[in-house]
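Missing here is one protein chain; the remaining ones are kept as they sit in the complex.
The letters A, B and C name the chains in turn, as written, and every chain counts its residues from 1.
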């Protein structure tokens, strides 16, 4: 039986991907941001070794333009090619999907009354590939591996055009994903990742907003058996963490999938990377 | 305040559109199918006069291919062009949207935890244009009017790739659409239409299946205060009414939007039109 | 919630019917996308000029390719084709839905049309492969 063994959340800041791709991770500006991922990379390689990652992310006007805006879309393709976001694709491996499990989850979610969009062809942007760069590989220079060590099921959430799904709906989606994984007959070690956030605002006179206290309170809220984050309204993310801080609702899909209680394995917070606060947490479900 | 004043359901058989477009509605084969729409056309023109129709339909491999399959998609564009389904577009007017109300409904539904896909560009196939042909126009020859007499908000439901949304989810979507319409400040007379069905199977050795009793029982179930149809499982539609009879789940969106109780205004059933049973019902909500 | 395994098992229990599940959608992905390409007039012209050459651009299996060229629609359903996509093929051939659909039933177009005018095919004995087997009634099984 497939099972969700861990949840990982991380910012997916494009500049982190650029630092990896240009070999700048050891520079003074970037080193503290990357340092917090060293524990995770060692754990992924030596201990966690997922077969599949369900990677919750958002597209940033890359695969989707304004013609069509799915609230929840699940990638069921054999593979997903890193997108050209306007300056050439990132020099990272093609992302291999897991169509068997992805279709199973998609169909389970629809029977469970989530109104999924099924995607069979999608290029994936930094929102999906930067978290892979932060988690995988073993050398201190954050060299990109020749192939990603596991399959990936992209789960795209609209957080660009308002309203995004409510926090409650995201959490409930995570719960339903966990039920779907549990009913997949093959024995698979599955992780779920939430990406995006933390504090950032990329637009307008208020750009550059960072709220270290709120972000850390959010990280606290993911640990243990509290479900208070489930009920945080959108307006609070926007006021407290900036207009793009709303991406954090995607972390709630991850949290919801871990069940009633979580245990903290690792945590990291750093300001700034480019315009953004870097946040990262690794959790496991408490059975 | 906008309000839902009536619900209409109808088959959307492409052959009915062809009969209209070729001026064959009075031929012996077609006349009985069309006769049952005369009451409705007179009522629409003289009495009902909707400002907007929310038209629940499915795309038949026209606007959507297999790259992307939204469960529920709502059309928010200014206009929707009749699609070329392979033999030229139907010679019918462009369908004018109602972006104000459509965006309002889309946003309300997302806040109400329906995972809508928003569509800003979509050609519409016979699933949407045939019901317009059956409802609008006043002459006995079913001549297509120079313009449709109201705005249309397309609401596309996946009923092609399994699983479609459950009957319960469709009914609940209708209830949420009604709440959304009720919170729109402008005074608008809104109808909701469910389309597709009734019995038909277009594939395999069992093609041509028709189940007059089941279809009529389904029509019965839409009238009054029963919600038994809400719980009919997909397999029952398939076994009893053919593989394409599943389209009837779209009628439940219409029924759900009419509230606790409905009153019958008009009803029509005829076999056959091409491969299909023609079913049609007009209901109003009982306040 | 619904047991997904029971749900999909039941979908396979209907005589003479291939429900378009995710499993079939995967198998038929390139087949259906090929058929969809015939929505465009240019593609139809290229297809009509040389069907085999046109198919060479699409990742079909040999079995799919053969069934496309021979217009074996039941076989195409088995190989992941969906009827709304396959319709682009038979429309390009100038066939109506009634004509194309009748080829899947083993009936002539005339007999099929006569059946429809007489009220269509009855559901009796056509609801369940399992039930038919249990009752010894093999009519339409599989």
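Rule of thumb we're sticking to: contacts are C-beta pairs under 8 Å (C-beta built on N, C-alpha and C of every residue); 3 or more make two chains touch, one makes a residue touch a chain.
No experiment lies behind these values; they were computed from the predicted model shown.
Asks: Kindly name the visible chains that come into contact with the excluded chain.
Replies: Per the contact definition above, the missing chain touches A, B.
Asks: Quick one: which of A:209, A:258 or A:281 touches the chain that's been left out?
Replies: In the full complex, the listed residue that touches the missing chain is A:209.
Asks: Which one, A:45, A:223 or A:271, makes contact with the chain that was left out?
Replies: Looking across A:45, A:223 or A:271, the contact with the absent chain belongs to A:271.
Asks: Touching the left-out chain: which of A:38, A:51, A:240 or A:284?
Replies: Of the candidates A:38, A:51, A:240 or A:284, A:240 is in touch with the missing chain.
Asks: Please identify which residue in B:18, B:45, B:111 or B:264 touches the non-displayed chain.
Replies: Of all options in B:18, B:45, B:111 or B:264, contact with the hidden chain holds for B:111.
Asks: Residue-wise, where is subunit B in contact with the chain that is not depicted?
Replies: 76, 99, 103-104, 106-108, 111-113, 118, 120, 179-180, 183
Asks: Need a quick check: the contact residues on subunit A for the chain that isn't drawn.
Replies: 14-15, 60-62, 65-67, 84-87, 160-163, 166, 199, 201-212, 214, 234-235, 238-241, 243-244, 271-272, 274-275, 277
To be clear about the criterion, only the chains that are shown with their structure count from here on.
Asks: Drawing the touching chains as a network, do you get a line, a ring, a star, a complete graph or other?
Replies: complete
Asks: Compute per-chain Cα centres, compare each with the mean of all protein Cα atoms, and return the closest chain.
Replies: So the chain sitting closest to the middle is B.
Asks: Centroid of subunit B to centroid of subunit C, CA atoms only: how many Å?
Replies: The computed centroid separation for subunit B versus subunit C comes out at 25 Å.
Asks: Show the residues in subunit C shared as contacts by 2 or more other chains, in ascending order.
Replies: Only 2, 7-8, 21-22, 25, 29 qualify.
Asks: On subunit A, where are the residues touching two or more other chains?
Replies: Only 107, 111, 113, 118, 120 qualify.
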